[in-house]
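A quick write-up on the structure given underneath.
Of the protein chains in this complex, all but one are displayed in their positions.
Right, subunit A next:
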Amino acid sequence: SECVKIQVIGMTCQSCVKNIETKMATQKGVIDIKVSLSENEATVMYHPIKTSPQKLCEQIEDMGFDASVAK
């Protein structure tokens, strides 16, 4: 498995955080996800064969947030 940090813009409260964690945890290839509101960041552990950082960003974007791979 691999780990990626994704910058997430648009979260304002813990319900946004919960929301993203709950939904993303069910996406294909996601092993674990932790979202930090104060850092505007999601840390995702994933199976590189089943998904990719780009795909994960797209899925978060789909939920109505801006997401990009953190450098």
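We take it that a contact is a pair of C-beta atoms (placed from the backbone, for glycine too) under 8 Å apart; a residue touches a chain by one contact, two chains touch by 3 or more; residues count from 1.
By definition in this document, contacts and distances are computed from a predicted model.
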{"item": "Among \"Nuclear pore complex protein NUP43\", \"Ubiquinone biosynthesis monooxygenase COQ6, mitochondrial\", \"Ribosomal RNA-processing protein 4\" or \"Copper transport protein ATOX1\", the UniProt name of the subunit that does not appear here", "value": "\"Copper transport protein ATOX1\""}
{"item": "Hidden partner chain, residues of subunit A it touches", "value": "10-13, 15-16, 19-20, 22-23, 62-65"}
